[in-house]
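Here it is: the structure, laid out below.
In this view, the complex is presented without one of its protein chains, the others remaining in place.
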């Protein structure tokens, strides 16, 4: 049994302009000690789906199932979910300022967290533990910085403090939602290194949500690509980067400038992101797909395949990047 | 590489934006408002009240009861107490034998007139003061902001009493007094919004293109003020109406003989045991009017600032 099993998750938000269908059937599994990367652009539903698991989407209509160690999270009483959150499942957000309370010291917040979940701990013990956690994530002079307020920390330090908080109760699963997007490249490298090292050490499972294929290339064991509220491709890391199947994944990988500095014309994914109020019929990517077939406009492709899953009507063996793969895709679609 | 190439690439870009509606933000806001049942009912109630106020002379003609006319024979019982609701006096009569229904209708005229005019006045002054302070900043802002602070911390009832004592009660004076005390709230909001917009990138863009201050203020800032100003103005109306009623209740508002909800309520104090309608009907009208304006204001605010925008793709 996987640590977390999500199947058929849908999340919709009723708004005055119609129902926003943010997640339209999300399924994935995370094993202990492994990292799942979830990649998607804005509006793909990548953040909403994990926030929903944690009961953080208010006013949403949710259906489907999400089992954490066999316990159903969807519909779990708020109090029970809250106890799970923090102790068993921790979250790290893009903006640490939004999750650190500005009026309490960093140390106090970690101590509170520990004492809420482990009421037997004394204040002194919890404080000692908090200092150890800050040291673990590389905050200098942790015994002094523990009494600092969040605004006294730099952006990178705050993200470290968030990680320290997330790790304080040694959770089994960490959900990191764009943890380095607000950080500069050199600081991002520090934080990613730190997360990878701590994950190995504590054998924590990690869900890494990002729009940045570069971040995932370093971190993930398995990668899930989302588009318009659905997973469209799931594969082991190298498989996904070097033998992608779905034309959207191919488009994402090929639209970035080459790492060799070659200046040939970029190949953008044409068109605009889909509307979540009225998602396109059939395959949601069909209006932007260079290999669109008549079937794509009417029939929703399910996730197909064994190890390498893809929701595309092209034959499953047509994979890869570059002109040769493009030629085969064109052939198969015409 | 030619221009046609650049646009050719864009041509296979499906040009339709997601959720293209071809409607402006005002049109969209109106559609949202139209779906807000509470706001629509309120709008209906307000329309009925306005209509009744406009038609007050017609009703006076139908019943043959002038609002000031006293009917000691028909309006009062032999013991000298006001009669209750009936076919002659639809809502009963007041202590002097005047028709309560007709007086309430004429009262609505005063309430709406004072509410709308003072709000209009407050809005105009508030926008001017707020924009000047917000856009020019520096010492201009410093002085204006302090003036607003002083106005907002005045004991307004006391000032109103002193002014009425000195100048005598009249409708224009009351409108001016109410506007004076509500313009500061409007000016504060406008000032805050102007300062916030001044920092926005599109203002910077206008400056980088060489646009002057005055042009930027009117072309780029004003259209963005319409929404918050509309909301606040809608909410200022009921406040002004209540203020008018309060002053009239205390005998400081309109000429005490004029029919006004506050004055009717003041009259009812001695009689509500025998004629509860004297208290209930004007109070109900006052409540209905202010509640409707408040609900409408809330609806307008929700319609102009839809949170759903943030859920649309691309944001």
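All chains are identified by letter, namely A and B, in their written order; residue positions are counted from 1 within each chain.
FYI, a residue touches a chain if its C-beta (ideal position, glycine included) is under 8 Å from a C-beta of that chain, and two chains touch if they have at least 3 such contacts.
Convention: contacts and distances are computed from a predicted model.
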Absent chain [UniProt protein name; select from "Ferritin-like domain-containing protein", "2Fe-2S iron-sulfur cluster protein", "NADH-quinone oxidoreductase subunit H" or "ABC transporter ATP-binding protein"]: "ABC transporter ATP-binding protein"
Touch with the omitted chain, as defined above, among A:33, A:64 or A:138: A:138
Touching the absent chain when the full complex is considered, from A:194, A:277 or A:325: A:194
Hidden partner interface residues of chain A, rising order: 41-42, 132, 135-136, 138-142, 154-157, 160, 184-190, 192-194, 197, 201, 211-218, 237-238, 241, 248, 251-253, 255-257, 259, 261, 263, 265-270, 272-273
Residue ranges of chain B at the interface with the undisplayed chain: 1-3, 5-7, 9-11, 13, 15, 17-25, 200-202, 204-211, 215, 219-220, 223-224, 226, 309, 313-315
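To be clear about the criterion, only the chains that are shown with their structure count from here on.
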Averaged-CA centre spacing for the pair chain B and chain A, given as whole angstrom: 48
